[in-house]
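Every protein chain of the complex appears in place save one, which is left out.
So that you can tell them apart, the chains are marked A, B and C in the order they are listed, and the count of residues begins at 1 in each.
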Amino acid sequence: MMPAGLPFLFYAGAIGLLVIGISGIVLSRNLFRIILALALAEAGANLLLVLAGWHWGGSAPILGQGKALETMVDPVPQALVLTAIVIGVGIQALALALAVRAYRAYGTLDMRRLRNRMNRDIAAAAGIPAESSRDAPAGGRPTPPVPAAHRSGGGRA
Amino acid sequence: MRNLASLLFAGGLAFLLMAIAALLPFGHPPVLAGGAILEQAADQVGAANIVTAVVLGYRGLDTLGEITILFAAAAGLGLVLGRRRAGAPRDPDAGPVLRTGAALMFPLLVLVGFHIILHGHLTPGGGFQGGVILAAAFFLPLLARPGTPVDHPGLSLVEGTAGAVFIVTGLVALLTGGEFLQPLLGTGTLGTLFSAGTLPILYLALGLKVGAELAGLLARLADAETDT
Amino acid sequence: MSQIALTIALPFLAAFLLPVIGRVYEALARVLGPLVLLYCLWLVLQLWGTGDGHPVALAMGGFRPPMGITLYVDRLALLFTLLVSLMTLLLWPWQRAADSRECALTLLLAGSASGLALSGDLFNIYVFYELVSVASFGLVAVHRSGAAFVATLRYLVISGFGTVLALTGIALVYSQTGTLNLAQLAQLAPDLLAGPVGLAGFLFMLLGFGVKGELFPVNTWVPEVYATAPARASALLAGLVSKLSLLVVLRLLVLLYQQEQALQLLLLLGVLGVISGELAAWRARDLKRMLAFSSIGQLGAMFIAFSIPGNAGLLAGLALALHHLLVKPALFLLAAGWPGAVERLRGLARGGPLAAGLFVLLALSLIGVPPLPGFWAKMLLVVGLAGQESGYLLALAVVLGAAVLEASYLFRVVAQLYHRDEEAARPRPYLLDLGSAALAGAVLLSAVPFISPLGDWLAGTAAQAGDREGYIITVFPAAGRPLYSAAGGGKPALAAAGPLPEPKP
Partner (left out) sequence: MIWLVSVIVVLMLGAALAVLLLRNPVGAVAAASVVSLALSVLFVLLRAPDVAMTEAAVGGGLGSLILALSLRRLGLWRVEGDRAEQERDDA
């Protein structure tokens, strides 16, 4: 017989990870933390997916160990999660590489500041005076300059 | 304003998630496609580890897509980070303890990695897990001696051919009258090393590809001086 | 018909081998991608010619549905596979062909886009969708400026967020039904997915798969990416990839969620997309941004069309999508050669009369001026909306208002282009882009006399795509039920399966 609270605990873990991750993605301003939060939310979704095929008292889906087929848990979600984990780490690596380059270019990891700088560069490339970028902070100081060697040419013409 | 909107959005999603959590079938899943696979995997694929049968057999196209995503991520990463500047300084060597440790660990990790890959159709483990270990094995010496030049062409050769082996195995089935990615060579005896037809070959290709891709990715990320 | 899988496999194979071949024989690597795409194009055309127009289901790996992955080839999927090969070939990054990685990513985009069009499996759609995303990340960052990196990064974070939502949605659907096969899901949906969990699954999948379709709350990446990416990558994303996202939403709606709540939700998001996109486009001061925002608005109109119950909505949505697929990339290519801000386009028509003329033609069609094809697409939407109830009438008002806004901002650009008494600005030379745009304009014009047969053909395609029963019967021919349960365990579908080995005790 299954302990009453057990599946609930698993689901609470999955939903909890998802909620923490999603709020981290949406509310955090530090780029590095957003990337970490993305991984957390993904882990929560993976756990939810494995739970979708799990039942109490099941055995691992491996033949030849004396377990009956009927007791095995659903192998499909496990295969899906294998795929999802590997996809997630690939995207994470790409995100970090981009974050490194963005940091080299603008000297900050603050998403809002990065966005302002980017909008300014885009406007400059299009030949619109800088004041038109609505999101620019009123009288906001630009971030401290990065060493010139690390600057890879902000806006492109 | 924007902050408030995103707060509301996140809050709404969180509330929705918690609300539906109460409605989920706790631990009583409807096993539909999975049940059919459990019943027939031994006959159709012949892998003792049914997850492997699903990953490489029933959902082989997903797995092809997945290694391709890793490939795309590695290519994108190379595109973003650029080439190494000529004459850029490198990190100093690690101490002798770490160097010797790395030298000792290398063969061990390679052995474990291949073992996990080649037994993926029998026991838990397989191409991804073994590939990660292989990548670690090749990254370890780099960590101990940052001056060692990374053989990126060699890695991309392994990566390319391993990926091609995976696809060509699938294409052979297509050209001999089957469907794309259909397993070949029969199923063999369940539970032995040479069983499950082409699955171990596919897993080996997959493991090598994942290993080479991750090793290249790690090497690029570790090299602090790429800039073009 | 099995060969249709080659449109997925061959681009992947070529992309894997490209770096290896490039080291040995560079000239071959340079033409390998276009050659493969040409072959795919030829293959799809041939299959089109030999097929009888009935949908076909292919079991990947020889595993019968619902165990294996199914590819579903109907007229719509075949059309999209054709368009994928054609568009990637036309928008191939010729100018930057030196970098093999960019070619490889474009090939991957083509292969995964074909996969997305063909796939009949929920998780397989997710995988190909992710591959499209990851390939496009690399492609939009190739300018390697700081702005491009930040834009790509924001695009990546929003896509990653969408990934999580889509995966959650799939998990919810799986927890209700225990299958991923779209045909089987279509059978089970009326019983199992009509509840709140199923609907929440739809919301999550819609938001997740809507990121590329520039759906309302998850589209903030659009203007930045299109402003910083190379014109060809922007054209591919706005023209092709967004339509594939629409295709996924279409399949979900038709097969899984023919419920009023799901349609209302889509209608709401579509209306919000139209309003926010067109208003922002009207306020935009540079051309690329304007095109990007207007693209959000136009895709919103397509979501509105899909939310109309019945085949009329599908037809309107498909017509709008195909029209947009032709016009928007061409506009992006034209904008590539022009200086960004609208004020700086002054008198450009004298320097480049062909480009300016093309712009006028495409803009007129986009606004919906008869007798251009854009008019007929909008007409279908308006007629479809007019026949519906209250919420749809509001959407009708929004669509009509959006057309007025579109006309106002596009004419602002045209007025600048043909401004007389100023020093004429000169466009940068860009023959290749201009040629592709001219091709689109020519296709647009030559479609005018054939509107009626084209419309009939499209109506047939939409009817086929909207045929839920047909989908189920094609995938499960035996009386529309899953084979394994009908046959009670059934025989293995694999020809290669040997005698049954006993599991070891």
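In the analysis below, contacts are C-beta pairs under 8 Å (C-beta built on N, C-alpha and C of every residue); 3 or more make two chains touch, one makes a residue touch a chain.
The structure displayed is predicted, hence computed values, not measured ones.
Enquirer: Which shown chains does the chain we cannot see touch?
Expert: Counted over the whole complex, the chain not pictured touches A, B.
Enquirer: Of the residues B:Asn49, B:Thr63 or B:Thr198, which one touches the chain left out of the display?
Expert: Of all options in B:Asn49, B:Thr63 or B:Thr198, contact with the hidden chain holds for B:Asn49.
Enquirer: If the missing chain were put back, which residues of chain A would it touch?
Expert: 3, 5-6, 9-10, 12-13, 16-17, 20-21, 23-24, 28-30, 32-33, 36-37, 39-40, 43, 46-47, 50-51, 54, 58-62, 72-73, 78, 81-82, 85-86, 89, 92-93, 96-97, 99-100, 103, 108-110, 143-144
Enquirer: Spell out, residue by residue, where the missing chain touches chain B.
Expert: Spelled out for chain B, the touching residues are 49, 51-52, 124-126, 128-129, 132-133, 135-136, 139, 214, 217-218, 221-222, 224.
Heads up, the rule we're going with is that only the chains that are shown with their structure count from here on.
Enquirer: Determine the centre-to-centre distance between chain A and chain B, using the mean Cα coordinates as centres, and give it in whole Å.
Expert: Here chain A and chain B have centroids separated by 19 Å.
Enquirer: What is the distance in Å between the mean C-alpha positions of chain B and chain C?
Expert: 28
Enquirer: For chain B, write out the residues touching at least two other chains, lowest number first.
Expert: Within chain B, the residues that touch at least two other chains are 9, 13, 17, 24, 29, 31, 33-35, 37, 39, 42, 58-59, 62, 65-66, 69, 72-73, 76, 80, 190-191.
Enquirer: Two-or-more-chain contact residues of chain A, please, as numbers and ranges.
Expert: 18, 22, 26, 52-53, 63-64, 74, 76-77, 80, 83, 87, 90-91, 94, 98, 101, 152
Enquirer: Given the complex with chain B, which residues does chain C contribute to the contact?
Expert: Counting only chain C, the residues touching chain B are 2-3, 5-6, 8-9, 12-13, 15-20, 23, 58-63, 66-69, 99, 101-102, 104-105, 108, 111-112, 115, 123-124, 127-128, 130-131, 134-135, 137-138, 141-142, 144, 149, 165, 168, 172, 175-181, 184, 192, 195-197, 200, 203, 217, 482, 484-485, 489-490, 492-498, 500-504.
Enquirer: Can you name the residues of chain A that touch chain B in the complex?
Expert: Chain A residues touching chain B: 2, 6-8, 11-12, 15, 18-19, 22-23, 26-27, 52-56, 60-64, 69, 72, 74-80, 82-83, 85-87, 90-91, 93-94, 96-98, 100-101, 104, 150, 152.
Enquirer: Show me the residue ranges of chain A that touch chain C in the complex, using the header's touch definition.
Expert: On the chain A side, the touching residues are 18, 21-22, 25-26, 31, 34-35, 38, 41-42, 44-46, 48-49, 51-53, 63-64, 66, 74, 76-77, 80, 83-84, 87-88, 90-91, 94-95, 98-99, 101-102, 105-106, 111, 114-115, 117-119, 121-123, 125-128, 132, 152-156.
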